[in-house]
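A single protein chain has been omitted; all remaining protein chains appear in their positions.
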Amino acid sequence: MKFGLIGAGRIGRIHAQNLCRFLTDVHLKWVTDVFEASARDCAEELSIPEWGTDYTKMLNDPEIQAVVVCSSTDTHTQIIRAAADAGKHVFCEKPIDVDLSQIDQALQSVQQAQTILQIGFNRRFDVNFDRIHKAVASGEIGTPHQIHIISRDPGPPPIEYIRKSGGIFLDMMIHDFDMARFLTGHEIIEVYAVGSVQVDPEIGKAGDFDTATVLLKFDNGVTGVIENCRKAVYGYDQRVEVFGSKGCISADNRVPDQVTVRGSRNIHTTLPLHFFIERYQESYIEEMRRFAEAIRLQLPSPVSGEESRIPVVTAMAAQRSAMENRPVKLNEIA
Amino acid sequence: MKFGLIGAGRIGRIHAQNLCRFLTDVHLKWVTDVFEASARDCAEELSIPEWGTDYTKMLNDPEIQAVVVCSSTDTHTQIIRAAADAGKHVFCEKPIDVDLSQIDQALQSVQQAQTILQIGFNRRFDVNFDRIHKAVASGEIGTPHQIHIISRDPGPPPIEYIRKSGGIFLDMMIHDFDMARFLTGHEIIEVYAVGSVQVDPEIGKAGDFDTATVLLKFDNGVTGVIENCRKAVYGYDQRVEVFGSKGCISADNRVPDQVTVRGSRNIHTTLPLHFFIERYQESYIEEMRRFAEAIRLQLPSPVSGEESRIPVVTAMAAQRSAMENRPVKLNEIA
Amino acid sequence: MKFGLIGAGRIGRIHAQNLCRFLTDVHLKWVTDVFEASARDCAEELSIPEWGTDYTKMLNDPEIQAVVVCSSTDTHTQIIRAAADAGKHVFCEKPIDVDLSQIDQALQSVQQAQTILQIGFNRRFDVNFDRIHKAVASGEIGTPHQIHIISRDPGPPPIEYIRKSGGIFLDMMIHDFDMARFLTGHEIIEVYAVGSVQVDPEIGKAGDFDTATVLLKFDNGVTGVIENCRKAVYGYDQRVEVFGSKGCISADNRVPDQVTVRGSRNIHTTLPLHFFIERYQESYIEEMRRFAEAIRLQLPSPVSGEESRIPVVTAMAAQRSAMENRPVKLNEIA
Partner (left out) sequence: MKFGLIGAGRIGRIHAQNLCRFLTDVHLKWVTDVFEASARDCAEELSIPEWGTDYTKMLNDPEIQAVVVCSSTDTHTQIIRAAADAGKHVFCEKPIDVDLSQIDQALQSVQQAQTILQIGFNRRFDVNFDRIHKAVASGEIGTPHQIHIISRDPGPPPIEYIRKSGGIFLDMMIHDFDMARFLTGHEIIEVYAVGSVQVDPEIGKAGDFDTATVLLKFDNGVTGVIENCRKAVYGYDQRVEVFGSKGCISADNRVPDQVTVRGSRNIHTTLPLHFFIERYQESYIEEMRRFAEAIRLQLPSPVSGEESRIPVVTAMAAQRSAMENRPVKLNEIA
């Protein structure tokens, strides 16, 4: 199979490397980026034969079966539509878009083309969360009653990024909204969100929160809680706990080593893997493997466009809830 | 110092034993219970000289400096008033009452008598929670941003108990409302509560929830979450986590042993201490020590009546929030 | 039952308090100590009716059923013999003696008197080690193959104590030799010991080691390792691991709290309970309970004199092995 990649920034490079190193049945033939130098550097480093700034050439290459979209969010839906029209399968980074009508048009194109669209909710492919998903689905902890998700970054992004990010719910908590559905196997019907500015007043001036807590109600009576913060001094904090009638399953952070030091003041261990690149390394490989497999075996998309629309709606409901200080039902949004 | 004890039921017996065994400067002279046999058995087991069914005799004994009130909740305020009028210090089990006007009258009597009233929020004296309280107060984790409290029982009480309990917020979560204030050092100003029936439909028929999640807003912008459930198959689940600008401090459950078994299927450890009697054993001794110390050294009450009124108000706000599905400010209640 | 206690030093006081507080069917009637003030203070604190410097008076009191011997090691066997001759049951602190012929004479007296003699190997009654003992005995980890015991003190005793102690193998590792038999259910037949001076050269000058490692061979082919050191900066280190055909069971140190702090440099927890008083608190109560129970129900001694002779022999073999740098069989010693 021959793949192309659009957007050779940080996450694009990771996907490019993973495709070249770990997916033996995939050949990465094309890379494009709006910055010519980025595309060229990436092509040279990984011996990718074709590169350029214009992704339409790539879409016109009949050898290309699938494209991996890592460009900026505002280009996602137009690329998805163009790719679908060209009959290419698409892997697209999250979020698919922050405008529901744009999303819906893109999904329609994919549906018409009967191509596979997979959205980059990579955490689903993390061994810890995959283990919990399977435990819940198989009844290992009985009927789920309560879910609790903690997601904190080691530090906030630059304030310019914050300004364009769409806000903490759409930019950061969107992953957790997807996790909440994925892990419980149920749909969120209502959210109550509280945001505050604890980390950096500049984030508040930019109209955003840097700390947020959301209470979720699911269609089966389960309740959930998500805690987000843009800064945890101990590093990337990615924990989950699902409590059910037969037990409680939880995932702690992944750590670089298993070393413990007993010293004269305390007993200490090493801080967690620092950020998403290290923490979710294997999940990025696995999501790409599953994308290639879906194409090869004509399977349904592991993370469909329809599914990836739901966290966007949830984030919008949370945003409204935080602004209006009231619980907001998802069907208020769309 | 000579003490009397009113109510020789389960918790009363524990306090009586602790007073006899561990408080070398206190002599437990009196025990009363509405059931004569309970008072007599307790007196015999612990060599308590005086016993009976009428606590007023005890209050008339000029040797008695303080009484420990472990009778049913509906008798608390009248005993507190009578004891205050008799010039006795009072240790009273939580909740002080479920009626705010009754509470206020009792507090007024105490204030007039200038006696010490300590309410049995024993968890404050638990080594884990005391350690976290001090860490937060001393700035060890910086400014607190988010707090998360988990409190689950190994199994629900009998349905008759549930019916008279005042509901999950007043009966069970009241401890956690107190913890939330105690650990953060800040006041809750608003709650949003969600309750559901996951454990036993009979509890629902009795008009109560058996599972509840509450989101708290504090006066300084901190947010908190409390998760309660009447049944956890793995036993008493009492965990807390406070996240702040310089770190995150958490308390795991207390366990009976430190044994790990590596077997052919998994690595396993022993379930937590089963219920509050085992889990909070030392805290019951410590709260009594602190009560005796406050009397001896004329210190302020370690857990004043005024403070113990606040969790009652919080529970009422949570109850209203769950019923009306909206955030409720505490100053709506009282 | 009425008990007497001989030797009101540190460990004697602990036993006296435990008898008074926790053994409701035992009355501690007598306490003696070679230092009059010690006996008197102890008697006053715990309301013990009779006290003095001469334990023979206590042995002549027909009400006394049993004596608890906490005097210095060199007085143990003579007291055991006198007590046996007076028909009293004896609980005696470890080691019973460091001279085998003295031990044998004392055991003979006990045998003739048909009284109960229990030696204070309190660690057997620790919840962790009791749990491991039962797991091994019940086959939970299959056939044991290897055992590993770590035992380190927070700091060395005064050099005067070291000089009279009998050496690290008799004074410190004797507990671990007993543990090794107790946990595996098998007899040690040979030891190879290595000692060194790492902590304090004064200990070396006193003719002792402060650090020692011993390899044990058991009668069934199991091998064991014991590591001792007089000083661990992180406190009292008391760990055990038994590896068998169906798994591996281990006990970690007991800790004062279950609090974890995630900070900017590491994740840390609290140091273990500092020394034997805190660490083995419950085991001291439990061994006394079991002693009283054995008397009341006419059961065999929970830790017989014969059993307590074996660790003395093992320690002597280890001492010889370390001196001669060769494996030494226990039947070389006695």
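Going by the order they are written in, the chains are A, B and C; count residues from 1 in each one.
Note that in this section a residue touches a chain if its C-beta (ideal position, glycine included) is under 8 Å from a C-beta of that chain, and two chains touch if they have at least 3 such contacts.
The model shown is predicted, which means the values in this text are computed figures rather than measured ones.
Among C:Q102, C:T213, C:T260 or C:S304, which one touches the chain that has been omitted from the display?
With C:Q102, C:T213, C:T260 or C:S304 as choices, the missing chain is touched by C:T213.
Of A:R131, A:K205, A:R296 or A:K329, which sits in contact with the chain we cannot see?
A:R131
Per the definition of touch given earlier, which of A:Q112, A:T260 or A:N331 contacts the omitted chain?
In the full complex, the listed residue that touches the missing chain is A:T260.
Out of C:F169, C:F182 or C:Y234, which touches the unshown chain?
Final answer for the missing-chain contact: C:Y234.
Please output the residues of chain A touching the missing chain, sorted low to high.
That gives, for chain A, the contact residues 21-22, 24, 45, 127-128, 131-132, 135, 140-141, 246-264, 270.
Mind listing the chain C residues that contact the chain we can't see here?
142-143, 145-146, 148, 152, 192, 194, 196-199, 211, 213, 215, 217, 221-225, 227, 229, 231-234, 237, 243, 245-248, 325-327
In the full complex, which bits of chain B touch the chain not displayed? Write them out.
Given the touch definition above, chain B has residues 232-234, 237, 262-271 touching the missing chain.
By definition in this document, only the chains that are shown with their structure count from here on.
Could you label the chain B-chain C interface same or different, taking same to mean over half of its residue numbers are used by both chains?
Both copies, chain B as well as chain C, present the same residues to each other, with over half of the numbers appearing on both sides.
Quick one: which residues in chain A touch 2 or more of the other chains?
Where chain A meets two or more other chains at a single residue, that happens at 232-234, 237.
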